[in-house]
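Before any comments, here is the structure.
Only one protein chain is missing from this complex, and each of the others stays in its spot.
For chain A:
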Amino acid sequence: MTSRVLTGEHFINGDIACAEGAIAAGCTFFGGYPITPATEVAEHISIRLPRVGGTFIQMEDEIAAMTSVLGGAWTGAKSMTATSGPGFSLMMETIGLAVVTETPCVVVNVQRAGPSTGLPTQGAQADMMQARWGSHGDYEIIAVAPASPQEMFDLTITAFNLSEAYRTPVFIMSDEIVGHMSERVVIPEAGKIRTVSRPRPAGRKDRFRLYRPGPNGVAPMPAIGDGYKIHVTGLTHDEKGYPVMSVETQKEMIERITGKIRNNIDDIVMTESYRLSDADIAVVSYGVSARTSFTAVDEARKRGIRAGMLRLVTVWPFPEKQIRALAQKVKGIITVEINMGQISREVERCAAGRVPTIGVGHHGGAIIPPEAVIDAMEKEVMR
């Protein structure tokens, strides 16, 4: 067996960094289906996983890939799949099953431009709302947005840790540009990588309740074969996991699965502030668009505009508190993203009319140039 963590400096693309991050996080099962521009995640992990004792399988479609990931997760394996927009859509029903059965798993969406087949080889950030609401019913989800190959590595580990800690699917909302971009990626020593594994039950098996939450709202999770005789269903279920068709059970269940995320939002949400202390105008951005936004902020400062930036590392649950605080501080907010206004609406909602908010968007297929952001700032400051 080769080593699980390839400590050292590498020059690799984001997709490969993501695969390495998964392995470093302890992933041992990957069910995939090829789709541009996420395919390299599957290709790389298909080579690497068996060498560290794990299993890769290329399923017959994305629905099967996602479903196999759930099966894998219930054996106790940290499980993952990778896809892009159209495949993400196909996975949505099963993602709902993962949410309601509280199955930890990681889904990487290396976004491309859509709708439909769109621009398969060119990036976008236009699945952000699909990530939030793509499945049916009420739920909360966790999604992170890496901006570099290094973060594809780091945030993949974070995604696994969050999924294990909260027993929920976690999305890595990357995009073609970050996925295909090659940069220096530093992989730390194995001992320096913090990994989290799902809480496992202890105690009397006959008294076990599959969904009896622990102190943070998350229930310990047994694996198949542990002897707990679990029943797992996508139907509305009680603490024991048994279907109960009642308004009360539905309420209890939905409150548990949304509550464990809403009540731990400070532990989950990560943001990064840049030059915000004296800023008049704030840029909110994430993923690849944050890269041009950083440049735009520096350039604007040179032109005398006091700009700063809040980068959303976690996009879901939405960093509402941080955006509200920002709206108290600055005179205007510009949201920069490669779509026609998905996260900018959330920003607008949280700013709640306190300050003007605008979106700088793009239809997909290219990154947003810093000038577009600076133009928007100038207009904002001028008015």
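Criterion: contacts are C-beta pairs under 8 Å (C-beta built on N, C-alpha and C of every residue); 3 or more make two chains touch, one makes a residue touch a chain; residues count from 1.
Everything that follows uses one rule, which is that contacts and distances are computed from a predicted model.
*Asks:* Which of "Thiamine pyrophosphate TPP-binding domain-containing protein", "PadR family transcriptional regulator", "LrgB family protein" or "Acetolactate synthase small subunit" is the UniProt protein name of the chain not shown?
*Replies:* Options "Thiamine pyrophosphate TPP-binding domain-containing protein", "PadR family transcriptional regulator", "LrgB family protein" or "Acetolactate synthase small subunit" narrow down to "Thiamine pyrophosphate TPP-binding domain-containing protein" for the missing chain.
*Asks:* Out of A:Ile45, A:Ala64 or A:Val196, which touches the unshown chain?
*Replies:* Among A:Ile45, A:Ala64 or A:Val196, only A:Ala64 touches the chain that is not shown.
*Asks:* Kindly state which of the options A:Arg184, A:Lys229, A:His363 or A:Lys379 is in contact with the chain not pictured.
*Replies:* Hidden-chain contact among the options goes to A:Lys229.
*Asks:* On chain A, what residues meet the omitted chain?
*Replies:* Listed in rising order, the touching residues are 1, 28-29, 31, 50-51, 53, 55-57, 59-61, 63-65, 67-77, 79, 93-94, 97, 223-235, 242-243.
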